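Heads up, one of the protein chains got dropped from this complex, but the rest are sitting where they should.
Chain IDs A and B follow the sequence of writing; residue 1 opens each chain.
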Amino acid sequence: MADKEPKILSFLCNWCSYGAADLAGVSRMEYPSNIRVIRIPCTGRMSPKFILAALRQGADAVWVSG
Amino acid sequence: MKSYTDKIKEIAKRLLKEDKVDMVIGYRKGTVPLMHQPFFATSEGEVDSFVWDSNCGLNLANYITDRKERIGIVATGCNSRNIAVHVVEGKIQRDQLYIIGIPCQGMVDRHKLAAMAEGNIASVEEDEDKGTITISGQGFSKSVDKAEVLQENCSICVHRNPVLCDELVADEVTEQTREQADPYARVREIEAMSPDDKWAHFDDLLSDCIRCYACRNACPLCYCPQCFVDESNPQWVGKSVDPTDIRTFHLLRAYHCAGRCTDCGACVRSCPVGINVRDFTKKLEKDCLELYGWEAGLNTEQRPPLDTYKPEDPEDFIK
Partner (left out) sequence: MKNLLEHMGVEPERLHFSWISSAESTKFVDVATKVTESVKSLESKEKKFVKTKPKVA
């Protein structure tokens, strides 16, 4: 485990955090590459099932952001 | 309990005779001891099968989901709260129901009694005056205090009297206060453990689970037309007895009951291998009380906390 980078699955709201991530990219800011982004139409689309499914399939952590 | 039984029969007969309801839902003696069955009486003649004692642990609210008939239903404190949850969720109309309220004195834990017995229990007698339960079978007979063999959820219950009813069968019993009952002692015990210990505790708890879904079927809240465990595309949870699958099932099921569970104990009672499913649901019940000041099923007007937004909702988990 120690030599492997953790995978963080992030669920980002299309209108908020996804926009922020986009802006961060456009502004050439740097952020850790451990974050794997899934864009959801709204944080209201989020379901506990998604979090469990992510963990079950081997994500190290889950980050939900609206 | 004879007085309760007689009164239930009397009310049921009257309701059916006056054509106030199409059926009355209550309990009748089961084919095995300690397990009374739900029974639907549709005519006056059938009413005599009704019984009431300390083995009526099934939750009758389970049987009124989406029903169209006018129903008379026997309901204890927790059952009546589940009925209220049903009304709030639009699963039944309040005016369809005539609720026969039972001031409840707790149900006996069949798992505890089975563990005490030296063999199969063939019959159970209850002595109301002495407050004892006598179990007997081939070659043994044993008497215990009812208080000792109460279901855990009954011994910590703070809503024994029905919150919603049209008629009571007896005078209300005195309620325990939250201080006396200390309902969350067990949850605190688990909360105090380290993450690894908690993990081990639940591993151990669920090691016997055979995925029979008895807990789901006994639960009045589990009325989804299709349960997430039966969905195959996408498949959220495997169907095997793999420990991860079992854990996923129990976690999600508990979560679906968050803010709705009334701690009636039907899940624990129905479990064939005696898993204390309430270790999951009780935690969520405690959270709802602490975070939102909410207890499920106390009235039929208020929407549950996970279904509404209030500016004062706690949000300290959000960065």
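Observations on the structure shown:
Here is the rule we use: a residue touches a chain if its C-beta (ideal position, glycine included) is under 8 Å from a C-beta of that chain, and two chains touch if they have at least 3 such contacts.
Just so it is clear, the structure is predicted and the values come from calculations on it, not from any experiment.
The omitted chain makes contact with just one of the residues B:N55, B:Q151 or B:T248: B:T248. Residues 1-2, 6, 8, 10, 15-24, 27, 29-32, 34-35, 48, 51-52, 55-58, 60-66 of chain A touch the missing chain (whole complex, contact as defined above). In the full complex, chain B makes contact with the omitted chain through residues 190-191, 193, 195-202, 238, 240, 242, 244-245, 247-248, 251, 254-255, 258, 280, 283-284, 287, 317-319.
Heads up, the rule we're going with is that only the chains that are shown with their structure count from here on.
Within the complex formed with chain A, the chain B residues making contact are 228, 234, 236-237, 244, 248, 251-252, 255. Contact residues of chain A toward chain B in the complex are 48-49, 52-53, 56.
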